[in-house]
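Below: one structure, written as structure tokens.
One protein chain omitted, others in place.
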Amino acid sequence: APSAGGKVNLIVQPEPPSLMIGITTNAPALAVGGNIYESLLRYDEKLQPMPSLAKSWDISPDGLTYTFKLQDNVKFHDGKPMTSADVLFTVNDFLMKTQPRHRNTMARVESVSAPDDKTVIFKLKQPFEPFIRSFAFGSQPIVPKHVYEGTDYTTNPANEKPIGTGPFKFVEWKKGSYIKLEKNKDYYLDGKPYLDELIYQIIPDGASRAVAFETGKIDILPGGSVENFDIPRLTALPNTCTTEKGWEYFAPLSWLWLNNRTAPMDNPKFRQAIMYAMDREFAKDVLWNGYGKVATSPFSSKLPFYSEQEPQYAFDPAKAKALLKEIGYDGKPLKLLPLPYGETWQRWAEAVKQNLGDVGIPVEIESTDVAGWNQRTANWDYDIAFTFLYQNGDPAIGVERNYKTTQISKGSPWNNVEGYSNADVDKMFDDAAVAYPAAERQKIYDKLQAKIMEDVPVAWLLELGFPTIYNCKFKDIVTTANGLAESMRDAYIEK
Amino acid sequence: MTEEPHRPVIRPEPVEGRPAPVVRIERLSIALPEGADRPFAVERVNFNLRPGELLCVVGESGSGKSMSANALMGLLPDTVRVAEGRILLEETDLLREPADKLYDVRGRRVAMIFQEPMSALNPLMKVSAQIEEVFEAHGLLTPKERKDKALQLLTEVGLPDPPRAADSYPFQLSGGQRQRVMIAMALALEPQVLIADEPTTALDVTTQAQILKLIARLQKERNMAVMFITHDFGVVAEIADYVTVMQLGRIVESGPADEVLYSPEHPYTKKLIAAIPKLRAGAAEKTASAPVLTVEDLTKTYHMGGGFFKRQRDVHAVKGVSFTLGRGETLGIVGESGSGKSSVGRCLVRLQDPTSGRVLLGDKDMAHLKGTELRAVRRRIQMIFQDPFSSLNPREKVGRIIADGPIAYGEDPKRALSRAAALMEMVGLDPRGVNRFPHEFSGGQRQRIGIARALALEPEIIVADEAVSALDVSIQAQVLDLLGTLKKDLNLSLIFITHDLRVAAQICDRVMVMQKGEVVEIGPGAAIFGAPKHAYTQSLIDAIPGREKEAAMA
Amino acid sequence: MARFIAGRLLKAIVILICITILNFFLIHAAPGDPAAVMAGEAGETDAVFLQQLRERFGLDQPLYMQLFIYLKSVVQLDLGYSYRQQFPVLDLIADRLPATLLLSLSAFVISLGLGILAGAVASARQGRWSDTLISMVALIFYATPLFWLALMAVLLFSVQLGWLPGFGYETVGAGYTGIARALDILSHLVLPALTLGLFFMAVYVRMTRASMLEVNTMDFVKTAKAKGLRPGVIQRRHVLRNALLPVVTLAGLQAGQLVGGAVLIETVFAWPGIGRLMFEALSQRDYNLLLGVFVISAAMVLLFNLITDVLYRVVDPRIRVTS
Partner (left out) sequence: MKDFWKRFARNKGAVIGLVILVAVIALSAAAPFLFPKSPWAMVQRPFIPPFTMDKFLLGTDPMGRDLASGLAHGASVSLLVGLVSTVVSLLIGIPIGALAGYFGGWVDDVLMRFTEFFQSVPSFALAVVLVAIFQPSITSIVIAIAIVSWPPVARLLRGEVMSLKSREFVEAAVLSGQTHATIIWRQILPNTLSPIIVLASMMVAAAILIESSLSFLGLGDRNVMSWGYIIGAGRTVIRQAWWVSFFPGAAILLTVLALNLIGEGLNDALNPRLSRRGK
């Protein structure tokens, strides 16, 4: 049986700018903030909803009305009770001002109301099956109305000492060193959380993070916090466990943006040639140590509605060369923008450069830092660029933004950056989003995946696997599709 | 020097009435490293130092004087080693004594005053501390007593304001004062033996005279044995009891001072004595020719310090100096150190801008020209610099150094270089030397290169600022001869700046005496030296060491 | 002296403002802006979001206005607000400054102390094996990439031997206080300070050695010997002090880099210092923060130039402090 007590040292990388995840939604902020803030629902590894702040929920058969019943005795960290008023404030006011994704989702909502303290009702304009998967803590953290109402949300001093309902309370943030959270004694679930203290250490260098784990200074290395080359060595250490779970909700998928606007990338055959030219198995085995999976669809296989459709692109340089010959490619050199997120990505760019070079596409790597990368991709100033994106639980949320014509707009590196435009595809995405129930959506998505696979608007690489490495005495550290960020509530130390 | 070898003249030392030697250097040979110009720095030399007596060691530069002295102190440079011989301090052989025994000898029983007063003191330590250190090194006295003793010593050597001097850093003292501090340090423990290595060479006559007097007095009072190294026969005549003459590492003549000075036997000694410049007007007075240079009311004020927040301090180095220089004439400028001689010279050639006044070269006023006009006039007036080492670019070949001027005025480099070779010949150097670097020449040769450079532009006037002060007497004589000949041949006018009155007397037509930036007297050499009108001139002449004795020589 | 210092300080302020202006344009010349970076990180952007961010940061104003606003606040000793960290820049820097100063000052002291000592020993034993050894080791430290050395140090002392912690500023959550905390910080300090110090130590060794050898040939050393002083005393009292001047110059240069000169070491050892803050600010285009660090660092450089000049005067009474 789980026993209470103990503390855990984790890594957060890079240092988050803020822990107020209603405003700052980058990955490290979520990794820590998920313990402080909660949303209405959590999701299991199949992305099925589980209770969180909502103890139960009900969807009307027409798929238009969602009714949530809130937990009893939920209190914010400042001691004030959490009620449906806070939910309304969060959904109707706070997040509308701060979160683009929330604005998108709310565009489909007719109204939100709270008949009583413990009930919240969402009414949709038309059925939207993914709606049930949009209540994760990252998308909809419930913030205290009494603290924020009537203030400037972005400068409210509470952002520095975040106040949520979560299992852990903020204690201290020594910038550049660590963030400390402690057990929320008033948590509404009896006995939980088990751990007394979470300490997120900030160690900027990957090799040092590995050393920290080795020397026992760190108990849990969340996925992606050490260089891949170190993983085999660390996992071989005594008493060390590994899990790839906990990434189902984000399901990161990597690909190459191919700038469809310029020759020769405007030719689907050329793009197919790129797919054939790349040895993605090598990348998975050597660069990612066998973690992850070669992408077989624009959807991650962890995503609902994923299905493997023809054509598939196995490593086949001969075929690539044949295609290039067929279209009469003139050997124009292309520029490749790697992702400035550490050594693995740099190595990967070098490997891709070699692969493409082998079939006769000369490639020049342009290094840049994070700001430069953002600027270049957001402004379509590239030939080929590495990227990886979260799928956020549903194709209608995490996938269609990258392929629909309406998503072509400068300024964001996360929309349809490649400039792919196909009216059929647009229509299929629109239909699939509002089709109801799920089986109807599946049919459309099958066709859609086949079509996009054929067109190759971007060159898919891998479904990335980010194994979490941890000391085996910690149990239940991943209990949801969002992994460590919200599972520490269930984690305990085996005595 | 290609001279036939002569047998050394060693006069027997009279023994009666003289104390036994405290130091005996016997058959000392010091080997030079390979590749040196001769195998031994000194070869089988013998010296005896007796209490209460002063031995002068004279000889040309590089003859091994300093080497002998350093060997006695046990301070030979690493590159040389003692090949044979003994150095006996009473009964102990210093050469065979273990190193830590020597620490007790140095400073305590044998003390030394070094050649360079400017650099022989630690620049970062107060004077008093440096003297106290001598006691400390030998574990004597308490710190408080040391301080008192240091002050007492400074008083004894005749420093004007001893407490202030004690609390000064060396750079805050003048050269003469520094030299006296060195003496105080050497005398601190009342050593039996004092070695003084050219202690006055860099000093002007007045200061020199003071220091010589001081050493002589202390020597008599404390009954010290003194070894005094110099190349100045005036000094020798003034103070020596006994003289040893060295040449190329060997002793060529030695004996009691009077005998060596008044009846020298070895040709080298004779030559040295003959080369002593005499204090008497040389060249016959010229009939006044038209002046090539007229200086009117020349004033130079240095402004020191001065910045945003600092008060400015003025040094009035030259105050209203006026004179003329005739064609073919030599004008000497003399005066003690700091009297403004160099400042005048530098203003004449415009290395410095005069504060006011005019320098008329023909109808052009050098003092107020600028840019190309200045350049055009400048080639008519050139300068020979004092230091033959630092006035030649060490990284330029000699031929090019000489040719630089003509090339700068647009002459074809090839022609200029061939003319440089001719000039080398003219100043008595091997014309093949044009492709060598300055460091491959001796001091005297270098000074000739400097002269050749000044001549290259065919100027009308040459300013020579202490052009021979750094050279030893024999070479000095050569250079002076050369200047005289060239002057006659080329009809040059010469301004000759010096602090050595004898040199001025020898070659100048007229002499100008300066004191504190002002001209106190100007007139024909004979008149100035024969019948000085101004008291200051008289005091300068009086300070010349060994004047009467020198006159008796030769 | 007081006047001299006051004058220099006044001049320094003018220079500081010029430097700030130049830095401002330099930083703004880099591609990308903080809004784009933050939007990028959020994993989700729309035009409204970007516009909000730009307005919030004042990035919608023309560049000269931004400069004007910035200068105005700098003159009031306010370095503005960090866009990304939502925190006053001055506080962020003040937060990191102690760690940085601790690290670089200890490295400074170590390198200067050991460097001068080893250099003096080498010069005293010129040509002997101890001299060769010291010179060689110094050269090796000089020529080895810093981060490589750092990693090796961590592997050896932290992983293999387990003697010293390999990263961080103190043991997090140990709750030490007083002496225990000081010792804890000290143990964390050893490795980074040593690795950082080694490079400069090597430079000081070479400089001290060369300089002392030169001073050894000077006349006053001979004077000291003639006094009967023992070699040890001569080296210490006479030679070393006179040889120190070029070392002081160099030390001044090193001291100027105390704030921001340790980016690599701070990264490898997870030392929460300014260097890292600066590097992060740079890659996130956190203009105000980056400029703030630059301003502080420039102020340090000017300050240490001044201190060096004053020190010159203390070490060498000959130097009159002008301009």
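Here are a few things to note about the model shown:
Just so it is clear, A, B and C label the chains in written order, and each chain counts residues from 1 on its own.
Rule of thumb we're sticking to: a contact is a pair of C-beta atoms (placed from the backbone, for glycine too) under 8 Å apart; a residue touches a chain by one contact, two chains touch by 3 or more.
What you see is a predicted model; the values in this text were computed from it and never measured.
All shown chains touched by the missing chain in the whole complex, by label: A, B, C. Per the touch definition above, the residue from C:Phe167, C:Phe279 or C:Tyr312 contacting the chain not shown is C:Phe279. Considering C:Leu77, C:Ala143, C:Leu161 or C:Ile179, the position touching the chain not shown turns out to be C:Ala143 (whole complex). Within the complete assembly, C:Leu253 is the residue of C:Leu101, C:Leu213, C:Leu253 or C:Val310 that touches the hidden chain. Here one chain is not drawn; of B:Ala274, B:Ala408, B:Ala422 or B:Ala531, the residue touching it is B:Ala408.
Residues of chain B in touch with the missing chain: 33, 35-37, 79, 349, 351, 375, 378-379, 382-383, 385-387, 390-396, 404-405, 408-409, 437-439, 450, 453, 456-457.
Panel shows chain A; residues 206-207, 210, 227, 229-230, 232-233, 282, 286-287, 338, 340, 342-343, 346-347, 349-351, 353-354, 357, 364-369, 371-372 of it touch the chain omitted from the view.
Seen from chain C, the chain kept out of the figure touches residues 15, 18-19, 22-23, 26-27, 29-31, 139-140, 142-148, 151, 155, 253, 256-257, 259-261, 263-264, 267, 275, 278-279, 282-283, 294, 297-298, 301-302, 305, 323.
The rule is simple: only the chains that are shown with their structure count from here on.
Separation between the centroids of chain A and chain B, computed from CA atoms only, is 88 Å. Listed for chain C are no residues, as none touches two or more other chains.
Put simply, chain A touches chain C in their complex at residues 7, 9, 14-15, 17-18, 24-27, 97, 99-101, 103-104, 154-155, 159-160, 174-178, 180, 197, 199, 201-205, 207-208, 211-212, 214-215, 217, 340, 368-376, 378, 389-390, 409, 411-415. Residues 30-34, 36-50, 52, 56, 84-87, 92, 95-96, 99, 151, 154-155, 158-159, 162, 165-170, 172-173, 266-270, 272-273, 276-277, 280, 282-285 of chain C touch chain A in their complex.
Chain B meets chain C in the complex at residues 73, 75, 102-108, 111-112, 114-116, 119-125, 133-134, 137-138, 169, 171, 182, 185-186, 305, 307-310.
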